[in-house]
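One protein chain is absent from this view; the other protein chains keep their places.
First chain written, first letter: the chains are A, B and C, and each begins at residue 1.
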Amino acid sequence: MSTTDNQLRVGMVGYAFMGAAHSQAWRTVNRVYDLPARARMALICGRDTGKVAEAADRLGWDAYTTDWRDLVNRDDIDVVDVCTPGDSHAEIALAALAAGKHVLCEKPLANTVEEARAMAAAAATAQAAGVRSMCGFNYRRVPAVTMMRQLVADGRLGVIRHVRAAYLQDWIVDPQFPLVWRLQKDRAGSGALGDIGAHIIDLTQYVTGQRITGVSAVTETFVKERPLPGGSSGLAATVDGSVDGQGPALGQVTVDDAAVFVARLDGGALATYEASRFATGRKNALRVEINGSLGSVVFDLERLNELEFYDATRPTAEQGFSRILVTEGDHPYMSAWWPPGHIIGYEHSFTHQMRDFIEAIATGADPAPSFADALQVQLVLDAVGRSADLGSSWTEVEPALTAVAV
Amino acid sequence: MSTTDNQLRVGMVGYAFMGAAHSQAWRTVNRVYDLPARARMALICGRDTGKVAEAADRLGWDAYTTDWRDLVNRDDIDVVDVCTPGDSHAEIALAALAAGKHVLCEKPLANTVEEARAMAAAAATAQAAGVRSMCGFNYRRVPAVTMMRQLVADGRLGVIRHVRAAYLQDWIVDPQFPLVWRLQKDRAGSGALGDIGAHIIDLTQYVTGQRITGVSAVTETFVKERPLPGGSSGLAATVDGSVDGQGPALGQVTVDDAAVFVARLDGGALATYEASRFATGRKNALRVEINGSLGSVVFDLERLNELEFYDATRPTAEQGFSRILVTEGDHPYMSAWWPPGHIIGYEHSFTHQMRDFIEAIATGADPAPSFADALQVQLVLDAVGRSADLGSSWTEVEPALTAVAV
Amino acid sequence: MSTTDNQLRVGMVGYAFMGAAHSQAWRTVNRVYDLPARARMALICGRDTGKVAEAADRLGWDAYTTDWRDLVNRDDIDVVDVCTPGDSHAEIALAALAAGKHVLCEKPLANTVEEARAMAAAAATAQAAGVRSMCGFNYRRVPAVTMMRQLVADGRLGVIRHVRAAYLQDWIVDPQFPLVWRLQKDRAGSGALGDIGAHIIDLTQYVTGQRITGVSAVTETFVKERPLPGGSSGLAATVDGSVDGQGPALGQVTVDDAAVFVARLDGGALATYEASRFATGRKNALRVEINGSLGSVVFDLERLNELEFYDATRPTAEQGFSRILVTEGDHPYMSAWWPPGHIIGYEHSFTHQMRDFIEAIATGADPAPSFADALQVQLVLDAVGRSADLGSSWTEVEPALTAVAV
Partner (left out) sequence: MSTTDNQLRVGMVGYAFMGAAHSQAWRTVNRVYDLPARARMALICGRDTGKVAEAADRLGWDAYTTDWRDLVNRDDIDVVDVCTPGDSHAEIALAALAAGKHVLCEKPLANTVEEARAMAAAAATAQAAGVRSMCGFNYRRVPAVTMMRQLVADGRLGVIRHVRAAYLQDWIVDPQFPLVWRLQKDRAGSGALGDIGAHIIDLTQYVTGQRITGVSAVTETFVKERPLPGGSSGLAATVDGSVDGQGPALGQVTVDDAAVFVARLDGGALATYEASRFATGRKNALRVEINGSLGSVVFDLERLNELEFYDATRPTAEQGFSRILVTEGDHPYMSAWWPPGHIIGYEHSFTHQMRDFIEAIATGADPAPSFADALQVQLVLDAVGRSADLGSSWTEVEPALTAVAV
């Protein structure tokens, strides 16, 4: 294990929304869980010196740099945490793996299948040398989601018949919301599809243990031009000031506002997926329902401490969706937190993710989701994009194996 | 108006689940609403003499017959109410229209587009002679659904972006559930698609005022063989007894257990639809969510007295989905019922339907949904079936006009 | 059994809100349930000839009268259904019992304990002669409520620790709402307490099988004067027109707007009760939660098809409140209605009540709640009133037995 004094010295690239969330998790994980190694918030990297210095001070990192190449190559860094937009994931992660660093990379893994294949291949190579890598599909670590997977794995749902997944937001419903990087294809790869659609693809495959084999998709960009952006924070942003008495300059939206698709899973289930940033009133509504021959489960990220479970093996007159408050000590990840009923929040999923990543590194295990898992999600995203481009024609998801086999 | 003494003498064909529901509505409508004409439960028709006699007595019909041709041709019948399985809708309704009777026909209008076209054409012809016809998409008359339409029509949702519709049941999840008529293509036309999918197609088009223009669909029959049936009641049924010490004889399921599709509406919205009888734990879960640029609405038939409305024009900090209990006197249809908060049930949608049908007949207005409206739903069902047959390829909904124009 | 040709000829006194609800139930019960006798809507009684004639025609009664004494004494009436305000319950019911008629009397049984004692005594006497009587606490017959009782009776909740009951409405929040009879002590006996508080007292005692032994209460009349009323319908009403250019005349509100009390039950539970007509936004929110050592149940009349059941004997990680849709064929009363998930409404509780009353009469059984049961509720109401009058001092509920023993 490549730690010093039982410490894992983390270097994080990026300090915006994801950077803040990861910082909170790195800061907290050692204080809540008893782990074989402790994370140290060693180094943070960003392009703007003033801003990254400010971020280091505010978020509590020991030092900062403006050069990510320096960060991935320094001897005093054990773990590289990639929190940048998707267009730089591949370059940074590949360099970090090459330098022998453990890598945690935000999702989606990359902006293209090609990049993702290269990353998965590099991760497989690095793995042989004891280097760990993981993609940041943090919602797997929401206790209710982990519990869903356990219920399926234990056979409690029987044969899965239906998957019904939607990830709905509404932060760009206003046509005057500016053209932030998430709305630009060259930065973000895709729009709602890759940003939030990727989450429900990964989550449903993780929970069911099944893979999407084919899709038929429709995507749409409802608002095709938007004002150029000024500053941003989280998902909020301001419009660039007007010039010469005219309105703000406009730019082309180059990604999807929404993507919907039907799919088949390799276990025989039918599925519907929907990712949208135009679902007025839905703020962060990742909602999944899975119906099996013996039971069903329902999850909603806006009430992430709850899981609804329908057990069709109980007496008919007593069957119903049970609202389980997933806050008991014997629920996943919860023994370290508060007494039952004292709920946790969004950021805890990152803390749980860091816990598992640290444990994997410290014990020499392979963390999940691997880069290969994330490549498979990328291949689904790719199939969705191709289906939409081809007038919704049925499109099979390309196998990941050929690339990994290289 | 073809009534005697201000009465509309109703003849109903069929006395099973729909027959019972319609009887309750005909019995109640005059007692609750003050109408320009009163329905009289004059004649009920079924094939089995003993059973139809028993039904007439129990349900409160004046007389019975075993010959639907007699019923549609008698002078003392003003209205024919068709509650049979789909394979006899066309024949009975066409004969009734030809005989100058007003016709209420259960949904889906027919088992094939050809039949539906013929029925729509006959209805258009009859209309010229003052004969009214209507298709029984009763959920339009659930007060919360009617209110949804009003909100959309009043512009409260702005531009519609998303329609999310599912009609989920679970009554055939058990592979031992018998092969009732609803699972046979020659009787029912299709499975979940025509039975419950038709409802969400009609309802969403009604509410949004928009038509589905194209679909990409997947259908599935999860359980391909089932035991032959004994008796049935409502949606429940028993298996035919075993013969010669062997298990019950099996038959082929010839309809879909589930159908899922993505669609585009002519107003620019993206839509997902799902109809399934395999959604464990969902009993009668017709759920619709519509997102517009100014607001959203959510409806669930299992809580049919409630409507959730999100008004995005309110101050940001106060926005939220309002659970409106649609039981006020100024809500659609509710002035005749109980005080606010005293909820109504499933059957009331039929009572409201009868009210509107009686009023239309008595005042010489055209009731909706017309047979032409129902034909359009049939054309969507047809497009879904063709898309599924052609490997989910994008399939445009055929226009209804050509046929009606004949 | 005092029926003719297997008919029970019903005479109903009163035709307002309760009269309409009872009519719908009498009309429906024979059509839905297979019963040993059929109700015949024979005679309706009201003071105003024009109005009662109109009511008879609209609601479907064979005949009408303006003299309740005639009604209770006629030979062709078997059952007397008392739907008048509380101040005439005793007189009519006593006369009907004396005339040998079966009596269904709306709740609360009477306006005073003295009247209630007399009625219970008369019912006990009549019972010996085969005459049945019952008080109309219709909510006992909501399937979810009946199921709650069964769960408690089966020991599924263990030892009852807490009862938490509220019946909340808001129809008189507006100070300009007129002084209808329900706000006048001489007509209604009390306000929220007797009207809706009586329901939660009966319901919780019925469900738990325990009696309230003592209370400490506070009552309040928030709005002390109101305009005199014009007409009314259901719970809605209009204000009497102004006179001589002045506002409408005002009258004194002589009943409570709200009553709250803590109580002990004879099985050791602590309880809170609240009845209010000033709970803005709550239309008909009868909500009950019962906590026992092994489980809990929750019911809300605004969602009367649902029961939440928490079973603490299940594995900890799977415990949760199960939302049971009480619409299965094996749920109480539901086999006669629609398929699962097709919900029923408020009025069905009356249909179920009539079913049980008819069955009891036809089979010679004693229906519940008896007048003695209703007297006990009256004694609790009385204790609440006395406690409130005595500055919330702890007040024991008087035993019913002494009177009944007379």
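What we mean here is this: a contact is a pair of C-beta atoms (placed from the backbone, for glycine too) under 8 Å apart; a residue touches a chain by one contact, two chains touch by 3 or more.
Here the structure is a predicted model, which means the values were calculated and not measured.
Pick out which of C:P229, C:P248 or C:G295 touches the chain that's been left out of the picture.
C:G295
Decide which residue listed in A:N111, A:S133, A:Q169 or A:S276 touches the omitted chain of the complex.
A:Q169
Using the definition of touch stated at the top, determine which of C:A16, C:A63, C:L270 or C:A336 touches the missing chain.
Considering the complete complex, C:L270 is the one touching the chain left out.
Using the definition of touch stated at the top, determine which of A:E91, A:D240, A:D266 or A:E347 touches the missing chain.
Going through A:E91, A:D240, A:D266 or A:E347 one by one, A:E347 is the residue touching the chain not shown.
Can you tell me which of A:T280, A:T327 or A:Q353 touches the chain that was removed from the display?
Answer from the full complex: A:T327 touches the omitted chain.
May I ask you to list the residues on chain C that touch the chain which is not drawn?
Within chain C, the residues that touch the unshown chain are 161-162, 164, 166, 168, 170, 173, 216-218, 220, 222, 258, 260-262, 264, 268, 270-272, 274, 276, 278-282, 291-296, 310, 312, 319-321, 391-394.
Can you list, in ascending order, the chain A residues touching the missing chain?
On the side of chain A, residues 17, 21, 23-24, 27-28, 30-32, 34, 58-60, 169, 171, 234-236, 282-285, 301-305, 325, 327, 329, 338-348 touch the unshown chain.
Mind pulling the chain B residues that touch the left-out chain?
147, 307-309, 311, 316-325, 328, 330-331
In this text, only the chains that are shown with their structure count from here on.
On a CA-centroid basis, which chain has its centre farthest from chain C's?
The most remote chain is A.
Using Cα averages as centroids, what's the distance between chain A and chain C in whole Å?
55
Counting only Cα atoms for the centres, state how far chain B is from chain C in Å.
So the centroids are 36 Å from each other.
For chain A and chain B, let me know how many angstrom lie between their CA-based centres, rounded off.
Roughly 42 Å, centre to centre.
Quick one: which residues in chain A touch 2 or more of the other chains?
Residues 319-321 of chain A each touch two or more of the other chains.
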